[in-house]
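The complex appears here minus one protein chain, its other protein chains still in place.
All chains are identified by letter, namely A, B and C, in their written order; residue positions are counted from 1 within each chain.
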Amino acid sequence: MTLRILYFARLRERFGQHEETLDFAGSTAADLIAQLRARGGVWAEELAAGRAFRVAVNQNLVAFDAALTENAEVAIFPPVTGG
Amino acid sequence: MTLRILYFARLRERFGQHEETLDFAGSTAADLIAQLRARGGVWAEELAAGRAFRVAVNQNLVAFDAALTENAEVAIFPPVTGG
Amino acid sequence: MPTIRIQTEAFDSGAEMAAISRNRTDIGAVASFVGLARDMNHGDDVRAMVLEHYPGMTEKVLAGLVDEARSRWALLDVTLIHRVGRLLPGDAIVLVAVASTHRGEAFSACEFIMDYLKTQAPFWKKEETEHGARWVEARASDDTAAARWTGS
Partner (left out) sequence: MPTIRIQTEAFDSGAEMAAISRNRTDIGAVASFVGLARDMNHGDDVRAMVLEHYPGMTEKVLAGLVDEARSRWALLDVTLIHRVGRLLPGDAIVLVAVASTHRGEAFSACEFIMDYLKTQAPFWKKEETEHGARWVEARASDDTAAARWTGS
């Protein structure tokens, strides 16, 4: 399936991009994280197990076992710090 | 001893006075209430056991067993309803 | 540093709340509360209300409440204004604004001051309704609210 991936804040800066379109063969958010982590470097570092980051699918916060669907907008970002 | 007694809100209206100077032979706030209650009429009614009213001595809320002292300013009033 | 006022004049709650953080850069949080005169109470139209107080004791109680709040929480400033006299529906009766570094202290102190003011400060409200004037009765829920802050 095709996914639109968005990065925010520290992750956007570390990854050097705000947005990408990705071909994805897995099924859950956890699978996507594993695929990104496999890129190594800052990807492996920032998305390592134990690092705090959040995933939203179609603008809703989800647990890592959430299923992804064709053309979903998936956002990956650090814990929020507004207010 | 001589006491200055103040009444507020509903009690001021029912008693028809805001302030009086009183000769007092008792010792506590409860004694004073008993002396006022003995006047009968609205005094007996408003200060009856079980009616909700408060006593302040020299501008501090006190329990009914508080001792009164010469020239004390004693205020008797309904439960407060500001804010 | 705290501002405490009892006054017959109307006050501008927005301006008072804004003033607490003006020209300061160390405040992270301002929690505030405004109590207003409503046009309805216990099902009756209220046309106006008159607030009576006990001059002397009121000032003492309000200063004591603010001191107590400042001893419980790290506060940067407090503003407390209470009107007395005749008020119309929509008029602000009371304002409590509390400034602090973080929001937890500001919220707690603001609510604490209001809860104690409601049960300790010698103010009384008389409402003018279509059926005549009546003194507002104290609410048991206010005692319950104030009791939250003891023994904790």
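Everything below uses one rule, namely that a residue touches a chain if its C-beta (ideal position, glycine included) is under 8 Å from a C-beta of that chain, and two chains touch if they have at least 3 such contacts.
Predicted model, so just to flag it, every value in this text is computed and none were measured.
Within the whole complex, touches from the chain that is not shown fall on A, C.
Contact between chain C and the absent chain runs through residues 12-19, 21, 23-40, 89-90, 92, 101, 103-104, 106-107, 110-111, 114, 141, 145. Across the interface with the omitted chain, chain A contributes residues 6, 8-10, 12, 52, 56, 59-61, 75, 77-83.
Keep this in mind: only the chains that are shown with their structure count from here on.
One simple way to say how far apart two chains are is to compare their mean CA positions; for chain A and chain C this gives 48 Å. Counting partner chains per residue, chain C shows two or more touched chains at no residue at all. Annotation for chain B: no residues touch two or more other chains.
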